[in-house]
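As you look at this complex, bear in mind that one protein chain is not there, while each of the others sits in place.
Order of writing sets the chain letters: A, B and C. Residues in each chain are counted from 1.
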Amino acid sequence: MPALTDFDEFRDIAKRVNNWGRWGAADEIGTLNLITPETVRAAAATVRSGHRVPLALPLQQYGVQTGMIQGRVNPLHTMVALNWEMFEPGAIATSDDVVTMGLQAGTHWDGLGHVSHGGRIYNNRAASTITAQEGAEYSGVEKAPPVVGRGVLLDVARARGVDRLAGGHAVTPEDLEAAEALARTTVRAGDIVLVRTGQIQLYLGGDRDSYAFPSPGLSLRTPEWFHARDVAAVANDTLTFEIFPPEVDGLYLPVHALDLVEMGMMQGQNWNLEQLAQECADDGRHEFLLAAPPEPFTGAVGAPVAPVAIR
Amino acid sequence: MPALTDFDEFRDIAKRVNNWGRWGAADEIGTLNLITPETVRAAAATVRSGHRVPLALPLQQYGVQTGMIQGRVNPLHTMVALNWEMFEPGAIATSDDVVTMGLQAGTHWDGLGHVSHGGRIYNNRAASTITAQEGAEYSGVEKAPPVVGRGVLLDVARARGVDRLAGGHAVTPEDLEAAEALARTTVRAGDIVLVRTGQIQLYLGGDRDSYAFPSPGLSLRTPEWFHARDVAAVANDTLTFEIFPPEVDGLYLPVHALDLVEMGMMQGQNWNLEQLAQECADDGRHEFLLAAPPEPFTGAVGAPVAPVAIR
Amino acid sequence: MPALTDFDEFRDIAKRVNNWGRWGAADEIGTLNLITPETVRAAAATVRSGHRVPLALPLQQYGVQTGMIQGRVNPLHTMVALNWEMFEPGAIATSDDVVTMGLQAGTHWDGLGHVSHGGRIYNNRAASTITAQEGAEYSGVEKAPPVVGRGVLLDVARARGVDRLAGGHAVTPEDLEAAEALARTTVRAGDIVLVRTGQIQLYLGGDRDSYAFPSPGLSLRTPEWFHARDVAAVANDTLTFEIFPPEVDGLYLPVHALDLVEMGMMQGQNWNLEQLAQECADDGRHEFLLAAPPEPFTGAVGAPVAPVAIR
Partner (left out) sequence: MPALTDFDEFRDIAKRVNNWGRWGAADEIGTLNLITPETVRAAAATVRSGHRVPLALPLQQYGVQTGMIQGRVNPLHTMVALNWEMFEPGAIATSDDVVTMGLQAGTHWDGLGHVSHGGRIYNNRAASTITAQEGAEYSGVEKAPPVVGRGVLLDVARARGVDRLAGGHAVTPEDLEAAEALARTTVRAGDIVLVRTGQIQLYLGGDRDSYAFPSPGLSLRTPEWFHARDVAAVANDTLTFEIFPPEVDGLYLPVHALDLVEMGMMQGQNWNLEQLAQECADDGRHEFLLAAPPEPFTGAVGAPVAPVAIR
């Protein structure tokens, strides 16, 4: 396999989207800096109906993970107490539960430490600052401010006239702009963009293997588009986020590297955008207040989230 | 220990606050029914500054659990991949993590199945419908609609002129009303009420044992007050939610039983209300848009949440 | 499906092999009582070559579990410290690991509490004495004395002239006796019998699904044979122990019920008997000292074991 440095185009894009130092050498949150009190206030002002749309998949043992990604286990939920009359028979009883799960097993945010290249993570920190004993010293998920802002749904599937993009479809800037036109709003600084491919229908229909692979997803050309718009974060309805297998032979996870490492922009995966897409199509409004704060695991490189669109 | 039926007052309150059947025999979400598109819209309209205040404690191994509650373990976060050049040396590398934790270990919501009494959970379901293999058949946390609405901070500590209520302080309806007066808003149907005792300062200051016990907390007399106001949910900044040790000798967790089983009202615990309280005191506004959707674990009787107040 | 009481033959066998009360009403270990200092001494005396044969499969994420058995997860092994220079750079560094796993995920013993029928476990205890919070009050795996004794390999596959019994093969008493003849020793009181089907070759060859199902295994008629010989415990090289799918339509796990509940005899599964079988065939000696103490998890209904045959 060629080394990363052989991929000229990747290297060039990396330079163009790089945000290292943009918010200071001490910065750990990247493009979340683009969410400001003003953008949040404006986001709250988009609420019309007061309707809440949940975007998380239920967390369960038969979740989206198929075993393809080593160590990323579906949630194993067990009861450590079951109607336990702790004090004596006849008393008030308690039930209690525990879980073991991959932090990226279900609907989640990738933290900025999730990938590295050239031994570096976001903002030019050494990748070796992530350790087994402490996790991520920098840019751990617990450092993120609450991810709340204007959400915009870019329904690429609908814009392209299909229910679901094909497995081999690389979502391009042109696709994003077609969906933006459909959305009748312009993506702007501090927005959280939700890109719908429809792929999650496969999982919802019971076919986990096809959901995982092959997957439509974001093209190597999209990071520049997000960078130009100064987007705060991007999520979609696939397992891999970017197109998989990859567009360029031998170049795995380039979009992850560009988004997380170069730009410092969190990515969301396995978001269920089906109900939201229907509601947006029904009333033509594709913007909403999005609340999606990750669970603040200290030192984590990813975290579950239960996002909600408030319309 | 006397049986529950010996506690006449408990029994009488239980009858008065009971919501079984109120939203139909099939209902699984209780007082969350009181959140409506109208209350959400009104909640969004309270946003002034666009400031976001996180209310979750970081999730970590040295979290709030001391071992006092059997099986409810603090989060154990470990890396299953660490800058793993999965494809070959020099390629993009990934890090990935897993966690094992009690679902109620940190900042969390109690699900309606968390306690039972007399063999019953909310809405007259048999407690035995919760099983080791499936968890809660009814009222599992994944059934809750996104918990988003108007949040009101009742800062009892400040209303009573202290930084932190003493360990033995039972928060009464009179305390709540004093805090309501301070808040200059009236608690109303569909609100999510956050009751501040200041107790979490002990944990934040490094004293986990004192945080756990003895704890100030809600009195046996508060469920009726919440019921009268038709509150959707209540959270506070303690480990036990209600005063602990209990007010009535031999009557453990009566507030849990009244809130969860009789009313069908979710309770939140270990919420960090310190920064929020400061901001509310600073500008005199104690209402805000609260987004606090629990992680939707299927069949769970409790779930972590990363609540955010949007002011 | 018919109720258990409809299966006359099962009921009749259950009566004949029942050991309840045989070692007193307080007994929790069943047929392990049949191992005595004398049988252990005799077992030690069988050692000739001093060769040690391991019988456990490695414990790993891609272990024998396929997801078919809910909750019984393969081992997830992760590092909580990795060459951690805890004290300062240059000092001695430590690595440390944790695991999450089903206790019956790999090579294991079924504890006597693993199955119940008619609301009863071994020695007429109520099945409800097993609880989510404490596990098995009676006959937990930690109660077992060290499982050490004379092991006898009954190589049914070889006795029947095949490398591996077919998926549909129910191992009968006649099969056991053919293997006993091949072994040139008589199974006697206190022995631990290892029954080889060859099925584990499928797992070792990489085909986990075929290993799991359909499986050869012990027939409904074998418990009486083991009972007549006063065997202490039985293990084999399959996932399901007994033939699966079952011999009698609608009667699932009857051998488990007879062995564990009625006789109080522990069962072992996923034992790798391939190397042992080869060595026994090579020198004609099918008896050995077997050391197979389960990990003593308090209240457990099953436990991993790393058995070793000492020849």
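Definition applied: contacts are C-beta pairs under 8 Å (C-beta built on N, C-alpha and C of every residue); 3 or more make two chains touch, one makes a residue touch a chain.
Keep in mind that this is a model prediction, so the values were computed, not measured.
**Q** Which residue among A:Thr100, A:Ser116, A:Thr197 or A:Gln269 touches the omitted chain?
**A** Among A:Thr100, A:Ser116, A:Thr197 or A:Gln269, only A:Thr100 touches the chain that is not shown.
**Q** Considering the entire assembly, which residues of chain C contact the chain that has been omitted?
**A** The missing chain touches chain C at positions 1, 3-5, 36-42, 44-45, 47-54, 56-60, 69-73, 75, 77-83, 86-88, 90-104, 113-117, 119, 127-128, 130-132, 135-136, 142, 145-146, 148, 250, 252-254, 256-257, 289, 291, 293-302, 304-308, 310.
**Q** If you put the missing chain back, which residues of chain A would it touch?
**A** Touch set of chain A with respect to the missing chain: 70-71, 76, 78-80, 82, 98, 100, 132-133.
**Q** Of the residues in chain B, which ones touch the absent chain?
**A** 61-62, 67, 70-71, 73, 76, 78-82, 84, 95, 100, 131-133
Rule of thumb we're sticking to: only the chains that are shown with their structure count from here on.
**Q** Would you identify the chain whose Cα-based centre sits farthest away from the centre of chain B?
**A** Farthest from chain B by mean C-alpha position: C.
**Q** Averaging over Cα atoms per chain, report the distance between chain B and chain C in Å.
**A** 45
**Q** In chain A, which residues are in touch with two or more of the other chains?
**A** Residue numbers touching two or more other chains: 70-71, 73, 78-82, 95, 100, 131-132.
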